[in-house]
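Missing here is one protein chain; the remaining ones are kept as they sit in the complex.
After this line comes chain A, so read on.
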Amino acid sequence: MAKRIDVSGLTAYYGSHKAIEDISMTVEPRSVTAFIGPSGCGKSTFLRTLNRMHEVTSGGRVEGKVLLDDEDLYGSGIDPVSVRREVGMVFQRPNPFPTMSIFDNVAAGLRLNGNYKKNELSDIVEKSLKGANLWNEVKDRLNKPGSGLSGGQQQRLCIARAIAVEPNVLLMDEPCSALDPISTLAIEDLIGELKERFTIVIVTHNMQQAARVSDRTAFFNLSAVGQPGKLIEIDDTERIFSNPSVQATEDYISGRFG
């Protein structure tokens, strides 16, 4: 299930503006990789190139290669829609569909992908909600709207929705930045469990969070405003936070700038 991501020479543009330049990295399956760096350094943009969401923005354009195992996501003849079915995403703000019930939210992706019988569907929904540690809280109100849940519950609902389709990779774009500490803790615990099954990439502004949840950490930076963001280094999380090989990384994590 979980697949390796292999990025080489990736550059992304918004129109004529170069947002990130020449990024190469490898993400191992069944691991958590955290992206850290100051605002505007392009870590979210880079994340969105991994499931071809970047090109949804008008003027969004990508050069370079992203291999998922051996398949180039930007190869000719690759349908971005099928890429996104393989690479799931959780967003910064919880965004359950307000017009759907909790059940329908989780089933939304499955219904896109094909015909499931009713009991198959409810089995997968239950499994996904359990996988997102939400089942016990919502099992009695699956037919109520998802917008009635708390922020943290909504975010776990979005995670359940994303994992219901069994993606190979799960991308998370600052999934806890709109949540309180308790809900954040719940999501972080969940990430620890999910990495048994998925390759996880998480963007975070919270360095303690990166240190807590990730196996490897990538530090992004930009030389000046308007300049493209670059990958400064990627290494084991422990090393990045104890003994990084680049001075800029140390300055950033120790709070000397950014």
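Please note the rule applied: a residue touches a chain if its C-beta (ideal position, glycine included) is under 8 Å from a C-beta of that chain, and two chains touch if they have at least 3 such contacts; residues count from 1.
Everything that follows uses one rule, which is that contacts and distances are computed from a predicted model.
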Quiz item: Unshown chain, UniProt name, "Cell division protein FtsX", "Acetyl-CoA C-acetyltransferase", "Glutathione S-transferase" or "Phosphate transport system permease protein"?
Solution: "Phosphate transport system permease protein"
Exercise. Consider the whole complex, including the chain that is not shown, and state which of A:R4, A:R93, A:K127 or A:K230 touches that chain.
Key: A:R93
Quiz item: For the chain left off this view, which of A:S31, A:S122 or A:S147 is in contact with it?
Solution: A:S147
Quiz prompt | Full-complex contact with the absent chain, from A:G64, A:G109, A:G131 or A:G152 | solution = A:G109
Quiz item: Which chain A residues would touch the chain omitted from the figure, given the whole complex?
Solution: 51, 53, 56, 58, 81-86, 88-89, 91, 93, 95-101, 108-109, 112-113, 144-145, 147-148, 158, 161-162, 165, 176, 180-182, 184-185, 188, 206, 208-209, 212
